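Note that one protein chain is taken out, while the other chains of the complex remain in position.
Up next is chain A:
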């Protein structure tokens, strides 16, 4: 057996990251929760979880000195990174939530759901919805088209093209629910709460 990979789960003070930590423990890896740039340096892979407000999240990343470290590891050292929910949103260029710039790794912006029938489409979208796969990302290996995942969000990606889109979902209308650009992966849904299918996705990320 080789040494387990070091998975850094980035703690930037946004919401409950312990579920993510506990589920990654179930994969063949060694997760640690990191809050500083120094702790992040040794990571083989990075998970960027998070729930909450986009602008506050960017502010916290900046303040903790994590922004430069993340850019270096992801853009230059090409370490695989998985953004979950708010974590995926942060990878975009801009969000309507607070009107602030994101990490800018993916050519997309984040906008609020524009729902017409609000009686049957409550915001935040809360619960299980299916994903339609686009292309053949290793992140979604052994996961069926139309597989169901747990979602909890009020904002979503909007991109000029589907170049980096690996899955979409319908909530009144179709929107982007997972992305990949080289070593950068993001899911709008929560694999850590999505039963066996979610665990499969986390295992896929570990296996990259």
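The definition used in the following text is that contacts are C-beta pairs under 8 Å (C-beta built on N, C-alpha and C of every residue); 3 or more make two chains touch, one makes a residue touch a chain; residues count from 1.
Basically, contacts and distances are computed from a predicted model.
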Identity of the absent chain, which is to be given by its UniProt protein name, from "ABC transporter ATP-binding protein", "MoaD/ThiS family protein", "Response regulator" or "Imidazole glycerol phosphate synthase subunit HisF"
"Imidazole glycerol phosphate synthase subunit HisF"
Considering the complete complex, of A:37, A:51 or A:159, the missing chain is touched by A:51
Tell me which residue among A:23, A:45 or A:109 touches the hidden chain in the full complex.
A:23
Which of these, A:60, A:180 or A:194, touches the one chain of the complex that we don't see?
A:194
Touching residues on chain A - with respect to the absent chain:
15-16, 18-19, 22-23, 51-52, 118-130, 148, 150-152, 170-171, 190, 192-196, 198-199
